[in-house]
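With one protein chain held back, the other chains of the complex are shown just where they sit.
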Amino acid sequence: MSEITEVPESHGEHIVSPKVYALIFLALLVGTAITVGASYIDLGPWNPVIALAIAVTKATLVVLYFMHVKYSSKLMKLTVLSGVFTFLILVGMSLSDYISRAWGQW
Amino acid sequence: MSTLISLPDQSTARVPKKNYITNENGIMSWLLTGDHKRIAILYLISLTFFFFIGGAMAALIRLELLTPQSDLMASDTYNKVFTMHGIVMIFFFLVPSVPATLGNFLVPLMVGARDLAFPKINLLSWYLYMAGGCLALYAMITGGVDTGWTFTTPLSTHYVNTNVVTTGLAAFIAGFSSIFTGLNFIVTIHRMRAPGMTWFKMPLFLWANYAAAILMVLATPVVAIAIVLVALERTVGIGVFDPTKGGDPLLFQHLFWFYSHPAVYIMILPGMGVISEVISTFARKRVFGYSAVAFSSVAIAIFGFFVWAHHMFIMGVSNYAALVFSLLTMLVAVPSAIKIFNWTFTLYKGSITFETPMLYAFGFMGLFTIGGLTGVFLGVSGTDIHLTETYFIVAHFHFVMVGGMLMAFLSGIHFWWPKMTGRMYPEKISQLAAVVTFIGFNFTFFPQFLLGMLGMPRRYAAYPPEFQVLNVFSTAGASILGVGYLLPVLYLIWSLKYGQVAGDNPWQATGLEWQIQSPPLTENFTEIPVVTQDVYDYEWLERQKEHEVTHVG
Amino acid sequence: MDSHATAHSEAHEHPAHLRHHFMDAAQQKESATFGMWLFLLTEIMFFGGLFTAYLVYRNWYYPAFVAGSHTLDIKLGMFNTLLLITSSFTMAMGVWCSETRRKSGLVWSLIATIILGIGFLGIKTIEYKEKFELHHVPGSSFSAASFVNPPLDAQGKPKDTPLAPDMAIHTEVYFSLYFAMTGMHAVHMILGIAILFALLIKSAKGQYTTGHNTTIELFGLYWHFVDIVWIFLFPLLYLISRH
Partner (left out) sequence: MDHISPVLWQFLVKWMTTFAIIPPEASTIAPKMDALLVFMTLVSIIGLTIVALLITTFSVLYRKDRNPQATQIEGSTLLEATWTIIPLGLFLIMFVWGSVLYFRIFTPPANAMNIYVVGKQWMWKAEHPGGQHEINSLHVPTGQPVQLTLISQDVFHSFSIPAFRVKREAIPGRYTTVWFEATTTGTYHLFCTQYCGTAHSAMIGEVVVQTPEDYKAWLASSTSGVSLAQNGERLFSSLSCAACHNGAPDARGPNLANVYGSKLTLTTGQPVLVDEAYLRQAILNPSAHITQGFAPIMPTYQGQISEEGLISLVEYIKTLNSNYRVQQTTNTTELLPEGPDKPGKSSAAQGGTK
């Protein structure tokens, strides 16, 4: 049980070291550079895909390391995933209406 | 007829001196309380207030519809009245009804905790609710709003000049109140269960509230942003929903119903939780198919997210989208059917008594089944074309919301009243009220199905004369219904002072909350219980009683 | 009652920050983190509505979105991204400092975060101001003229491909979304900075470096979330068809 004198580490909590933070920080900077760079190359329909892929990667890094989800319980991981899932439902199913509105017209 | 109620010897019984009500005195001790039970009471009082505001609006609606002409009020007044009726009833009564009163009161008791995880946020949620409610009333007094509770664009953004922004803000704030309640429930149920209280030992009331809480947390923000965009469109003139600027008014419908369909399950699920507890107690039996009922709550919550466009079948969504959403609507109806049948079979080989909560629960089962099945009429895209935007819808949602949820709410209030106050209400009168409500309800809303079939549109201040007869029935029924709702208020208040002392467990129910004193202590449990018995374990309860008797004797 | 030995006895001394209804500090902390995450889920869905709108209209009015996007200053946007990512890093360092009880480290991290955040808002203000001057703010003063007849560059050539008038008016949809999205994001930043000031004062007094650092951690989650939103907003709003 908790005692005041106890250091919090002993709760089995993981402290992410500054080295990891710095590494992620660097990765984010690189990611930003790549997105900007990629946007200047004409890749046709792949441009937005790449931009989003990089953004998703960056966001995942932030969530996993800066926000400690990698070191958190299953419940926390599930929570994050369920948020992403509902978000995709909202976007995906709304768009399904827009995309299929023109169906049957050719 | 034999009853179940076992009250202590009234000549010696006392309501315990030390309890959460008497713990502290003074108005500030209530307004600044962190105690989930006191917050529940605050909610109960304010909800009742808003219910009667909404009810008064309903009375006006029904009076106006007594005659085909719009003679009691002009159509713009009528529009404001039903808009306010819808907004008050939905956002300020039904959405918070069971979760914020019974849920707040019972979730910690049932999981065996001393309070919800975040008492301050819980109190904040009540303040937000009150702020939203007062703002809505303010908007109503200073000119009202006439968009319908659905805020349909571009009507709400460009074509009315009533208090849309104020009312929207009110709904926005109330939404956050609901989010905080949901958040609190989820954390409490996940993290604060007493030792031994595994998921499958939880009462079904908790499962139902848990499922509803998921919806509150994940769906409410979407309507919040939709309302923000409407407000920006009205005030600043941005063009997201405005067709003249290239926006799509249907997009608002998508965002609005992404919340408001799950919201109907926010409204019904906690009520279903109540029904599970009540039926089990008065049948003295474990709920039939416990895990099926538990999982169907979660299934409703999850599938509830996939069906919102069934409110837009004729609004110009793509036919293919209509196909998919219609199919998914069929799927979401099934878990409700599972629940109904499981409750029915809980009665099988039970030992049934018919106290007031049970009567309301029976009312719920019948009326919700009708309401739910007519929901399927609307979910089938073909028949929806004929029935949509008519009184058939009005009847459908009053059957599920009033016949379903309101009945469940009253059932729950009667069931846990002795726990909340330590006193019993007069049983005979309350049974009468339950019956009156049931009869009045059917008189009010059943004719509306017929009106809808005949094509009478909703939100009409004036209607063709041939619809009058059924409307007169409906209005007559509403006055019976009004009496049915007034009665409980009267005798429940009466019982606070004159009711019989209830004792700890008047219904001999199994939940953790019944094993402590009523009304409970502020800290709920003097010692955090360790749960060893199964849920709805009536045999355990019997042994427990015997044990006590031998112990005392 | 069947309940015997409690998991937690009343006589036990509570740490000052442990609230009465939790059994122990671990439970309290876990609950708080979980609650914060649930709150962030609501935030995801809140922005979800805006992203849906964005995707719909971007598909409908792609040329208008391209033209609108080209009026944004990519350098400012990139710089702002840099500021925000850095602030996320400093915030993470702040959390680390409070975990390892480095008081001055925490204070300086928070100060850095505040400065970076304010810097971000400052640049945002410059960008907004330019939009006002160009009449690109949706509403009654909006004008799509500069998209039909784009300003000329030094050689007398139009800076950007001109849009047909009917497409040009749809840039208003782009700017509506631009302001709604970055505006909502900015509101979150402002709230965050306000909270940061409060945290700064308390941590200067020595709080959060005594082992009870939940508040800092939770705020960190919030701040990182705001950062993530921007990670998406930046490519979506600034980088449409830049080639």
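For clarity, chains are labelled A, B and C in written order, and residue numbers in each chain start from 1.
Going forward, a contact is a pair of C-beta atoms (placed from the backbone, for glycine too) under 8 Å apart; a residue touches a chain by one contact, two chains touch by 3 or more.
Keep in mind that this is a model prediction, so the values were computed, not measured.
K.L.:
Using the touch definition up top, pick the residue from B:Val81, B:Ile189, B:Leu470 or B:Val501 that touches the left-out chain.
P.N.:
Looking across B:Val81, B:Ile189, B:Leu470 or B:Val501, the contact with the absent chain belongs to B:Leu470.
K.L.:
Touching the hidden chain in the complete assembly: which of B:Leu124, B:Leu137 or B:Leu155 does that?
P.N.:
Checking the options B:Leu124, B:Leu137 or B:Leu155, the one contacting the hidden chain is B:Leu155.
K.L.:
Where the complex has a chain not shown, which of C:Gly122, C:Pro165 or C:Gly206 is the residue touching it?
P.N.:
Spelled out, the listed residue whose C-beta touches the missing chain is C:Pro165.
K.L.:
Against the chain that's been left off, what residues of subunit B make contact? List them.
P.N.:
Within subunit B, the residues touching the omitted chain are 1-4, 70, 75-76, 79, 146-148, 150, 152, 154-155, 158-160, 243-244, 249-250, 283-286, 288-292, 313-316, 319, 322-323, 326-327, 330-331, 333-334, 337-338, 340-342, 344-345, 347-354, 362, 365-366, 369-370, 373-374, 376-377, 380-386, 388-390, 450, 453-455, 457-464, 466, 468-470, 472, 538-539.
K.L.:
In the complete complex, which positions of subunit C touch the hidden chain?
P.N.:
Against the left-out chain, subunit C lists 63, 148, 162-167, 169.
In the analysis below, only the chains that are shown with their structure count from here on.
K.L.:
Please tell me the distance, in whole Å, between the geometric centres of subunit B and subunit C computed from their C-alpha atoms.
P.N.:
That gives a centre separation of 35 Å.
K.L.:
What is the distance in Å between the mean C-alpha positions of subunit A and subunit C?
P.N.:
Measuring from centre to centre gives 14 Å for this pair.
K.L.:
Among the residues of subunit C, pick out those that touch two or more other chains and give their numbers.
P.N.:
Within subunit C, residues 8, 30, 34, 38, 41, 45, 48-49, 52, 56 contact more than one other chain.
K.L.:
Do you know which subunit A residues sit against two or more other chains?
P.N.:
Counting only residues that touch two or more other chains, subunit A contributes 75, 82-83, 86, 90, 94, 98.
K.L.:
Within the complex, which stretch of subunit A touches subunit B?
P.N.:
Where subunit A meets subunit B, its residues are 75, 82-83, 86, 89-90, 93-94, 96-104.
K.L.:
Residue numbers of subunit B touching subunit C in their complex, please.
P.N.:
Contact set of subunit B toward subunit C: 108, 113-119, 121, 179, 182-184, 186-188, 190-192, 194-195, 217-222, 224-226, 228-229, 232, 236-240, 245-248, 251, 254-255, 258, 515-516, 523, 526-533, 540, 544.
K.L.:
Flag every residue of subunit B that touches subunit A in the complex, lowest number first.
P.N.:
Within the complex, subunit B contacts subunit A at residues 190, 218, 222, 250-251, 254-255, 258, 305-306, 308-309, 317-321, 324.
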